[in-house]
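I'd like to ask you about the structure that follows.
Of the protein chains in this complex, all but one are displayed in their positions.
Each chain carries a letter (A and B) given by its place in the written order, and its residues are counted from 1.
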Amino acid sequence: MKASKLNKQMLVAPYIYISPYFILFFVFSLYPILYSIYISLTDWNGSGEKLFIGFENYIQLFSDNDFWLSLWNSTLIFLMYVPIMLFVGLILASMLNSNWMVGKGFFRMALFVPNFVSVVAVSFVFILLLNTQDGLVNSVLRSIGLIDNPIPWLESPWWARFSVAMMVLYRWLGYNMLLLLTGLQNISKDLYEAAYVDGATKIKSFFFITIPLVKKMLLFCTVLSTIGTFSLFTEPFILTQGGPLNSTLTPVLMLYRESFQNFNFGYASSIAVCFFILMMVISLLQMRIFDDKE
Amino acid sequence: MEKTLKLKAAGTSGSKHIWSSSLAFVLMAVVSLFTLFPLFWLFSSSLKDISEIFVNPPIWIPSTLHWENFRELFVERKFGIITWNSFLLSTTSTLIALIFCSLAGFAFAKYKFKGKQFLFVLVLASLMIPHEATMVPLFSIYKNMHLIDNIWGVILPDLANAFGIFFMRQYCMSLPDEMMEAARIDGCNEFKIFRKIVLPNLRSGFAGLGIILFVKQWNNFLWPSVILRSQENMTLSVALKALEDSNNTPYHLIMAGSVISVLPLLIIVLIFQKQLIAGMIDGAIKG
């Protein structure tokens, strides 16, 4: 009697345990994304009638220069910060991994702090720092004589992209360094010892031992950064509003603009669907790469 | 779970070594300076008068500290209730998510049931749906559910957290099966097993995941800024952006508001830094 009751419980319990997740998932994720696909086939301003127009939104989207520009901008921003971030991150990580470094705890925290500080707050600080006429960065550069004319950090397309990239770098350097540090800690110290005995310099061991052994971790960081860069929103939204000339427009910013500023919900949904597909492809790629690790 | 940084000394020394290690130290210090400087500027600007924000030459530390910036925020701009909202939102959402994630993580780790494989793949697959892509339909769903301008509207979608389930599943898998078997023989029902045996053993998992979720929710911006509209319901991130004005943005107040948003988190993270860092790394790598 008792045993069978317990058995029954054992059969039912897992379903009850996972039900909150699945209910929420269906209501707030799955249903919306399917609904999104439907909306993307309509012309809808958010409150009136939905007018079914087939693939017209997609046709318009694929011929919309701003959409391609938003993808291009993300790619450029990615190229501007990811190589620096991984390279510097790896150097810093190997320093923290060495036994002779002092103040490890402090440095680790100091590098990591920007990652959890509110993006909105940091963006506003960057606005103050990067103001063309009266910002701190330009006034310091001018007073030490590096530049004569102020640099339009947020007011010319290339500088604006660069500024956004630097802010992303600022926020994510520490995080990636910590990931790389974990990778380094799995490398046996004996390898370095052996190399040292063989007369390899520190720089040589960095390039010939460290980099190959954390290759997987570097790849992993790159994938994470790809997802992060294409989903950028807050930084360009506050720093540049996507400007000048849409040079810092990102897919999510465009989605936000079309939906909650211009109220083209149908068109915005077609962006959302494309964004979803893009993210899915990257995630699948990530799973492929790291499958054997599990 | 936590990795110690202490490693056996490699035992190399000499002048060359001292030279290179001090170079490394300097490099490290310079990078830290860059990461900490904006925070210094944030704190310093929060105590300036508006006329001292954009000046040339720059004012590093204001000669009179304008604490009234904070007073204005709390007295005139409702930052008391706004800070409370942020706190309420982050704790509520974190704690409920922890319960849901540990329940589901436990189920996936320790039970055999029909469709388990498929359902777990579904959980993994749900990681691929970016929240941004569901904003438009969610918004129209919210209209009917009266969740617009309601902090529950921010909390609910974040409770379905696939990452959290994955995270907690890892912790649950390390629990020995014998413990549960013994409890069952003693006549414990399933929920009691979860409460009495599983929960107490998941504490470090809770701390790690909890701090991650808390930080994420505290800084959440896009979705809250879409649905939270009245000042009584805003969170700090949203309220900071709302301080902007068309003609003269009160940057001194924005900086003071940013301090209010940054400081509590800084303190919490300094206390829980081990859990946060370990959790983030575990989460990223295993998730």
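Everything below uses one rule, namely that contacts are C-beta pairs under 8 Å (C-beta built on N, C-alpha and C of every residue); 3 or more make two chains touch, one makes a residue touch a chain.
Keep in mind that, in the parts below, contacts and distances are computed from a predicted model.
Visitor: Mind telling me which option in "ATP phosphoribosyltransferase regulatory subunit", "Cytochrome c oxidase subunit 1", "Chemotaxis protein CheA" or "ABC transporter substrate-binding protein" is what UniProt lists for the chain we can't see?
Guide: Hidden chain identified via UniProt as "ABC transporter substrate-binding protein".
Visitor: Using the touch definition given at the top, which of the shown chains does the missing chain touch?
Guide: Taken over the complete structure, the missing chain's partners among displayed chains are A, B.
Visitor: Using the definition of touch stated at the top, determine which of B:W41, B:F100, B:F120 or B:F206 touches the missing chain.
Guide: Touching the chain that is not displayed is residue B:F206.
Visitor: Identify the residues of chain A touching the omitted chain, counting contacts across the whole complex.
Guide: The list for chain A reads 45-47, 131-134, 152, 155-157, 243-246, 260-261, 263.
Visitor: List the chain B residues touching the unshown chain?
Guide: 53-55, 87-88, 91-92, 94-96, 143, 148-152, 203-204, 206-207, 210, 226, 229-231, 241-242, 244-251
In this section, only the chains that are shown with their structure count from here on.
Visitor: For chain A and chain B, let me know how many angstrom lie between their CA-based centres, rounded off.
Guide: 16
Visitor: For chain B, which residues are in contact with chain A within the complex?
Guide: These residues of chain B touch chain A: 3, 5, 7-10, 12, 17, 20-21, 24-25, 27-28, 31-32, 34-36, 38-39, 41-42, 45, 53-58, 100-101, 103-104, 106-108, 111, 113, 116, 119, 123-124, 126-130, 132-141, 156-157, 159-162, 165, 184, 187, 189-191, 194, 215, 218-219, 221-222, 226, 236-237, 240-241, 251, 254-255, 257-258, 261-262, 265-266, 269-270, 273, 276-277, 280-281, 284-285.
Visitor: Quick one: in the complex, what on chain A touches chain B?
Guide: 2, 6, 9-11, 13-15, 17-18, 20-22, 24-25, 27-33, 35-36, 39, 46, 88, 91-92, 95-104, 106-114, 116-122, 124-129, 131, 133-136, 139-140, 143, 170, 173-175, 178-179, 182, 185, 189, 192-193, 196, 202, 220, 224, 231, 233-234, 238, 252, 255-256, 259-260, 265, 268-269, 272-273, 275-276, 279-280, 283-284, 287
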